[in-house]
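Every protein chain except one is present and positioned as in the full complex.
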Amino acid sequence: MKNYLNAETTIWSWLSTKDHKRIGVMFLVSVTLFLLVGGIFALILRLEHLTPGPTIVSPNMYNQLFTLHGVVMVWLFLIPAIPAGFGNFFLPIMLGAKDVAFPRLNLASLYIFWVGALVMIYGILDRAADTGWTFYPPYTSVTYTKATPVLLGVFILGWSTIITGVNFITTIHTLRAKGMRFMDMPLFAWALYGASIIQLIGTPVLGLILLMIVMDHGFDWGLFDPARGGDPLIFQHIFWFYSHPAVYIMILPPMGVVSEVVATMAHKNPLSYKAIAYSTFGIAFVGFLTWGHHMFTSGMSEFNAGIFGILSMSVAVFSAIKVFTWTGTLYKGSVWIRTPLVYVFSFLFLFIFGGMTGVAVAATSLDVHWHDTYFVVAHFHFIMVGASLTAFLAALHYWWPKITGRMYFEGWGVAGAILVLLGFVGTFFPLFLVGNGGMPRRYYHYSEQFQALNVLATAGSWVLALGLLLILVTLIWSLYAGEKAPPNPWHSRSYEWMTPSPPPKENFPETPHFVRGPYDYHLPLEPP
Amino acid sequence: MNEERSTLGTVLITYAALYLLVVANLVVALAGVSGIWALVVAMGIAGIQALVVALFSMELLRSRRSIGVVAVIAPLFVLLLVSLTVVDVYTRAPSPLEIPPIDRTVPSPPPSGITSTPSP
Amino acid sequence: MNVAVPKLQHHFEDIPKQAHAARLGMWLFLGSEALFFSGLFTFYAGYRAHHPEIFRLGVAHNDLVLGTVNTFILLTGSLLISLALWALRAGHRTLAVLLTACTALAGVVYLVVKGAEWGRHMSEGIFPGGRGDFFVENPEPAWAVFYTAYYGITGFHAIHVTVGVCILGWTAWWMHRERVGPAAAYKLAIVSLYWHFVDIVWLFLWPLFYLLRNPA
Partner (left out) sequence: MNDFLRRLLYLPEQASTIARDVDTLHYFVIGITMVGAAGVFAAALWWSIRYRARSFDARSITPRVQAGLAVEGGLLAFLVVLFIVFWVIGFGQYLRMRIPPRDAMVIYVTGKQWMWKFAYPEGKQTISTLVVPANRDVQLVMTSRDVIHSFYVPAFRVKQDVLPGRYYTMWFRATRPGTYRIFCAEYCGLSHSAMWGDVVALEADAYQRWLEGEPLENFVQLQPGPPMARVATDLGPDLPDYPPGIAEASPPRSMADWGREVAALKGCLACHTLDGQPHIGPTWRNLWYRETTLADGRVLIADEAYLTRSMMDPMLELVQGYAPVMPTYQGLLEPAEVGAILELIRTISEPLPTPARPPEPLVRPPLAPGSPDRVDPARALDFIRETSERVAP
């Protein structure tokens, strides 16, 4: 049976494809590769902290490793993972379209991503930057390590996300199936729309500040050098104007995945479709008002600290509404406990815990003690790993039958999910306590009293690594030994399950005309 | 998105207005308006010019609503970043000590308190 | 005279929908470019807030004549591309090709005038990064950051103008080769959107670097 995988099987047909599904699969493979690269850096960092003194790497190597861990994980995994991977694959299908608005531009986005990744890898191999993923001047201007390739790599990757953003918004506006209003779209499309807004508004500002710091580092222009009239805080304002909404780029698509999985696995309409849709836009726009809470102790004026404190609180409200709506969706549903739902449970717990510690950090006086300590490291890992990575794994299992045509192994899936949850909590809960104790972040050396908790965290990181490896192996194994997947294994009413899995090249045998909403579980599912 | 012809007349009137606004901006500056008013007037005129170009030359008036939303939101975020940074610089506490002026003529002698050699 | 009709992409139903998608895509891209320049405006505004007096002196030191000439050149270029669009929609293809070429020429003239201005600054010993003997006479640190901001912001804008000139040149040649008719005018409209955006950015840069010169 002809589908998008075996339509043509030459390498060139894959490399020059304009089919959004193949581009999505290629993004998924590259992004998973970089997850492993970033993960290896993380494991070395954790090994280094087994003892307070030098353990396995020199201080210089350690500084480069935590910088690269941050850069690879943020720009090569978290930001492109769900929008470019699953978004490319499922957005056109969910809207009933044949392809994204600009297919050639979509392929260009993939190639720009690869070019950016190559420039980054060159930077990694050739004495990478040791400045932290935030590249603060004046240290970045005077460091003798080569920061320029890493900076240019991120700049190029930024363009890849901008192009994806333009593509998604135009697709949602112009290519919806006949009769599909905005309120009939699946919630994953809303999440992608929100993330694309942030990408379009935020990423160019990142592009500019990276070019400025390249001028500063490479040609000594002294843009932020106080001896030449500069002020490092101007850099921090422009950098965090992008970098805080960037964390919402990383969390909005996972929220879209969780909305889909909860509605399908609970076989019930979301408690309030409008609440989730409007809070997605709320997070997208209000997210830009809150960047100042990264600079409470950096010498910014107290007046600004007050403004940013109260604005940061408003973002937390939107996330909290979403969490209550997901939990409410389970009420009176018919809940299947499957691997994707196990991930959603860990997502719920970890996201609330991470989110609320975020609110705690936004209460200005607490941030003075916590800023730049391991408490903040634990907070954002609870969101990035606890929420985003968990949702990525949930999406991987939830849409595995649709993408590959094979079912994954349920037993191994649940085992992997539990290992990841235990490993994650084991790694980062001790770091909350170490942060409370006052251990600053990016520390090669730490005082002896923090050693016990650090050893516990390192042990947790091994369990987390084991869990991820188990998932990788079992999923690849299911490609060959997995049973054939029916078109709609979860009996879902969402549109992407109305087409055979794996879907044909033009997504739907005939142009679809959807009569029922994506979440009408009060109506029986007649065969497609 | 109706593609009916944008008449030659509207194009010419638009650009006559724009040329006039440029001259107006120049005259105001040469007239010696200073201080906060100079900034307000200059940016005001530039804003009006941008609005005219966007509405008529970029045919925003005849485009669909979704394009109008984009054209409204982008400048708002430009304003957001610029204003909050400037507010931060203006509301910072005054420096507790004045910074000694930079004299680049000769490298300053070693600090006297610490290292002057003991008199033999 | 065969009037080339634009190729209908397989996933769009009709040309107007495809034209609207292209126009929306370009507006989204221009929105992101506006945010790119917002970083530069923040850079200027932040340092003008830090050193108001020296920034005012710096603006007074800039050559008002060359700046104003550049403003008129870009505005004329914007006029020419609008006329080209009107001509193409009215069916006069050769006139449209000519006007688009003239717009590209206006861009080049702008770059030449900007190059002359930079040359004059460099002859006075002003180089980005606070280098050059101009900064030995006026040692205040703010001079260095003013001229670095000047070179940086006008430099990035000049790059955008250069890209615009190349696109305009290619569009003129493409219209001539494809013997394009009014039906494909939306493609020229997209290019004109980009050129008008570059003109709007300069309309804001011009006062910041040339007009705000009067002592308080």
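Going by the order they are written in, the chains are A, B and C; count residues from 1 in each one.
Methods note: a contact is a pair of C-beta atoms (placed from the backbone, for glycine too) under 8 Å apart; a residue touches a chain by one contact, two chains touch by 3 or more.
These numbers were taken from a predicted model, which means no experiment stands behind them.
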item	value
Among A:Ala7, A:Leu50, A:Leu211 or A:Ala320, the residue in touch with the chain that has been omitted	A:Ala320
From A:Leu341, A:Ile403 or A:Ala417, residue that would touch the chain that is not displayed	A:Leu341
Residue in contact with the excluded chain [from A:Ser30, A:Asn106 or A:Thr131]	A:Thr131
Chain not shown: contacting residue from A:Lys18, A:His491 or A:Lys505	A:His491
Subunit A residues that touch the omitted chain in the full complex	52-54, 56-61, 63-64, 127, 130-132, 136, 138-139, 142-145, 220, 222, 225-228, 231-233, 266-269, 271-272, 275, 296-299, 302, 305-306, 309-310, 313-314, 316-317, 320-321, 323-328, 330-337, 341, 345, 348-349, 352-353, 356-357, 359-360, 362-366, 368-369, 371-373, 433-434, 436-447, 453, 488, 491, 520-525, 527
Where the unshown chain meets subunit B, residue by residue	93, 95-97, 99-100, 102, 104, 107-119
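The working rule: only the chains that are shown with their structure count from here on.
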item	value
Topology of the chain contact graph, where touching chains are joined (line, ring, star, complete, other)	complete
Pair joined by the larger number of C-beta contacts - A-C, A-B	A-C
Maximum centroid distance from subunit C, chain identifier (CA atoms)	A
Centre-of-Cα separation between subunit B and subunit A, whole angstrom	34
Multi-chain contact residues (two or more partners), subunit A	173, 201, 205, 227, 231, 234, 237-238, 241
Residues within subunit B bordering two or more other chains	66, 73-74, 77, 81, 85, 89-90, 102
Parts of subunit C lying in touch with subunit B, wherever the complex brings them together	16, 19-20, 23-24, 27-28, 30-32, 34-35, 37-39, 41-42, 45-46, 49-50, 68, 71-72, 75, 78-79, 82-83, 85-86, 89-90, 136, 139-141, 185-186, 189, 192-193, 196-197, 199-200, 203-204, 206-208, 210-216
Subunit B to subunit A touching residues, read off their complex	66, 73-74, 77, 80-81, 84-85, 87-93, 102
Residues on subunit B engaged by subunit C in the complex (per definition of touch)	1, 3, 5-8, 11, 14-15, 18-19, 22, 25-26, 28-29, 32-35, 38-39, 42-43, 45-46, 49-50, 53-54, 57-59, 63-64, 66-67, 70-71, 73-75, 77-78, 81-82, 85-86, 89-90, 102-104
